[in-house]
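Please read the structure below before turning to the comments.
As you look at this complex, bear in mind that one protein chain is not there, while each of the others sits in place.
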Amino acid sequence: MDFSSIDPISLIVSLMIAATPILLAGLGELVVEKSGVLNLGVEGMMIIGAIAGFAMAVETENPYLGMLAAMGAGAVLALLFGILTQFLLSNQVATGLALTLFGLGLAALLGHSYTGIKPPSVDKLNISFLTDIPVLGRILFNHDAVVYFSIFMVFVLWWFLNRSRAGLVLRAVGESHDAAHSLGYNVLLIRMLAIMFGGAMAGLGGAYFSLIRVPQWTEGMTAGAGWIALALVVFSSWKPGRLLIGAYLFGGISVLEINLQIVGVGISPAYLKMTPYLVTIIVLVIMSSDRRRASLNAPASLGRSFHASH
Amino acid sequence: MRLIKTMAAGALALGLATAAQAQDPYKVGFIYVGPIGDLGWSYQHDLGRQAVQEHFGDAVETSYVESVPEGADAERVITQMARSGVDMIFTTSFGYMDATINVAEEFPNVRFEHATGYRVADNVSTYSARFYEGRHVIGLIAGRMTETNTVGYIASFPIPEVIRGINAAYLAAKSVNPEVEFKVVWVFTWFDPGKEAEAANALIDQGADVIMQHTDSPAAMTIAEERGVMAFGQASNMANFGPTAQLTSIMDDWDPYYIARVQAGIDGSWVSTETWDGIGPGMVAFAPFNESLPAEVVAEAEAARDAIAAGTMHPFTGPINRQDGSPWLAAGEVADDGTLATMDFYVEGVTGDIPQ
Partner (left out) sequence: MIRLERRKAPSIQMLWLTPILAVLLTMFFGGILFALLGKDPVAAIHMIFIEPFTDSYSQRQLMIKGGPLILIAVGLSLGFKAGVWNIGAEGQFIMGAIGGGAVGLALYGTPGIWVLPLMATAGALSGFAWAMIPAFLRVKFNANEILVSLMLVYVAENFLRAMVTGVLKNPDGRGFPESRSLADYASAEMPMLIKSAGLNVGGLVALGAVVAAYALLARHRLGYQIKLTGQAPRAARFSGVNPGFIVAAALGISGALAGVAGLFELVGPAGKLTTNFPLGYGFTAIIVAFLGRLHPVGILLAGILMAATYVGGETVQFQLQVPAAAIRVFQGMLLFFLLAVDVLVAYRIVRKKEAK
């Protein structure tokens, strides 16, 4: 057992890459839930983003156009969810699940002719003198644009939710949609916008898999990342900063698990593979059990349908 | 559309399936475990199907179903294929074994060819390729070309075939480079580009500069290309994904075997056999060697390949010990097929444990 062969810097670089998709999807879902809506369809939106992004990137030979397409596709799928839950008042849990199933199937169908194709590659930032800084160089200055975007969005969303008027309105809608409605705010519109934003972010997260992380298209390639993102939102107590930590923690465990397998820790790989999920449960329990803190941050209207009656 | 009409006709004439052979085209069906677009295992089988179609022209009609999960669903799909009047069915994955045997019992007039399995019946044959012969050749190249003396191996499931491959590659690499070390990651899947990419990255992070895989997608090759290390393709030529990275690829060439079996089926000379062919009969082939390889490395690899094909050299020739040090093969002794088929141990020098 030779732990010295695990290079901590490579580990950190790898975990940032592993964490980015769930961070993106998690941030999107955070906004959605802050507005009072529970969208369980994150996995479906991510995989649709993965195929849409891949297809567009291959067709236009431009990965960034692919990413835009992925955001659009995620938003469109989320729109479907929005119409069903906000206008047709369907059960949010069931609709979210239906979205996941539909999304997975549709993506597989659309992606059928794209299996085995190589997408245009995405460049990593590589300013030579910055990257050569020992330790921090590779960790901070050698990533692709999406990683930086995801971290940027953490700050943007923190500012949006805590310092901007629009964010305040969003939170008001999430806390009490009836009160917000009587104050004259268009609850449905605000929620629809939040839902579509969530879809766009999830779509981008999915595209990260197919365009950068693997990069290739395969059926079901998100492999449960959407569900992890949902868990992350809960144990971040709906705070963007905490979400970043949670995503990196989860990414770190996933990457560490493979490295431990190579080092020969002696625990069967199957048990090692369980660790990210077990840790997620444990952290979830810890965060939820503090009832005071949890209830202060969970939007009070989360999951309840809003129907204006006048 | 013609295929559908003929299939429908076959379904209606279920009871006359045997009579259909005389005038109608001989129908051959293929069941794939992955998508034909995997550019790996299933892709190569489909090339075999296409070769059959081309060779026999109108005398045969081929069809396929892809991405059939191993297990109960497979039995249903194979049954449907048999019911629709197909005369010969190729089930191309180990996990279809029980399903194939069960359906074969229900349809004694249909012939079945099961890849990489070990159960046979009067109307079921098995076939597999001696991939370990290919592993020996790439092991030699890996041993010569590695500069960090670390080879990364992405393994799928702890089954004899995979363990054989690791052992063969390791023995060959070590014979030309005593310092070489193999690091193995078990991903528990045949085809999952995400996991394969993850494994490749982790192995490279831990110092591997040559990547070998026993999984089906080109993901590891893509990562190898991206990170500037060397790799070997698996099942098909993956140079498209790794123009600089790919040193060569072990390629499965099912064409000759498939054509021969279909011919036997048409002639009526088909009997149940267990085939295990290697480089000699052409079942295991290699992609063109990368131009960057030094001439003497290529010469050594080609010499080994030819010796194996001629039967003058066997990748598992003693003296070889098991991982725990106990002797396995004495000097000059060659491993027998039986031990190879059930291989569940690493040879001496391979570090790590086989998942138990």
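When the chains are written out, they are named A and B in that same order, and each has its own residue count from 1.
The rule is short, and it goes like this: contacts are C-beta pairs under 8 Å (C-beta built on N, C-alpha and C of every residue); 3 or more make two chains touch, one makes a residue touch a chain.
All figures in this text were calculated on a predicted structure; none of them were measured in a lab.
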Of the residues B:D46, B:E70 or B:D252, I need the one that contacts the missing chain. B:E70
From the list B:A121, B:A285, B:V298 or B:A341, which touches the chain that is not on show? B:A341
Touching the hidden chain in the full complex, which residues of chain A are there? Just list them. 40, 80, 84, 88-91, 93-95, 97-99, 101-109, 112, 219, 224, 227, 230-231, 234, 268, 270-271, 273-274, 277-278, 280-281, 284-285, 288-289, 291, 294, 307, 309
Of the residues in chain B, which ones touch the absent chain? 4, 7-8, 63, 65-73, 75-77, 79-81, 83-84, 94-95, 98, 118, 157-160, 163, 188, 341-344, 355-356
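Just so we're on the same page, only the chains that are shown with their structure count from here on.
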Note which residues of chain B are touching chain A in the complex, please. 35, 37-39, 43, 67, 183-186, 188, 191-195, 197-199, 201-203, 205-207, 217-219, 222, 226, 240-241, 351-353, 355-356
Mind pulling up the chain A residues that touch chain B in the complex? 5-7, 10-11, 14, 18, 112-116, 118, 121, 209, 213-216, 218-219, 221, 223, 254-255, 258-259, 261-264, 266, 268-270, 273
